[in-house]
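Yeah, one chain of the complex is gone here, protein chain that is, but the others are all in their spots.
On to chain A.
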């Protein structure tokens, strides 16, 4: 046997691999399917055994109640705004800083890069008390900028863009643009952004998902009058609306946009996570 054949043999997945993977896939997807099933029933059916295994006819009604009573409509609008702003800000600032760390030479660069990596280790939840005090002082409580601004930059993003640009952006290209007399902003616009576009797209998607699901700080900074999806769902979970099937309809509404995004961009998101992993 040639080495190549041995290797192929080692790499081929048999029926056992497939079975295990299918079991885990079902475990990943069935709770979501069941969410939709529960959301299509009514409270009485959910309070009986055996639990429902197929769809009922109450989905539209439950979605309507969740939309109005649990403020899910406003929550979805707010969350798109918040997650979109955070994703845009993170991508822009991370690309600028990542470019500087990848391709420009300046005093203090290495120590500043170490600082960026160090900040990844500090969990933002430890800062909620002073943030809350500051928001009270600024009278920003319950306003969307209170949850956008603290999340607008990400150390992971800077590191992600730096690692991408180190290999994806030819140094000669920057030098050539400089020789032609382009100043730095022109270089960024005409050379860096085009080269960084694939990584910017992936970082934007990852950040959007993360911001959509951000939990601790929005719970503290916002109320049910002006919620994000997570805040509205917390209201549901804390007995704001006692109907279980409506709670499931809310969970479905709050998750569906991301599931659609995953169905469309799943491959790119998977690629982005894997790429960030090898380099990070």
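FYI, a contact is a pair of C-beta atoms (placed from the backbone, for glycine too) under 8 Å apart; a residue touches a chain by one contact, two chains touch by 3 or more; residues count from 1.
Keep in mind that, in the parts below, contacts and distances are computed from a predicted model.
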Candidate names "Electron transfer flavoprotein subunit alpha/FixB family protein", "Multitransmembrane protein", "Cysteine desulfuration protein SufE" or "Sugar ABC transporter permease"; UniProt protein name, chain not shown: "Sugar ABC transporter permease"
Full-complex contact with the absent chain, from A:87, A:144 or A:158: A:158
Contact residue for the chain not shown (choose from A:60, A:194 or A:237): A:237
Residues of chain A in contact with the chain not shown: 3, 6-8, 10-13, 17-18, 20-21, 24-25, 27-29, 31-32, 34-35, 38, 46-51, 92-94, 96-97, 99-101, 103-106, 109, 112, 116, 119, 121-134, 136-137, 149-153, 155, 158, 163, 166-167, 171, 174-175, 178-179, 181, 183-185, 188, 198-199, 201-202, 209, 212-213, 215-216, 219-220, 229-230, 233-234, 236-239, 244, 247-248, 250-252, 254-255, 258-259, 261-262, 266-275, 277-280
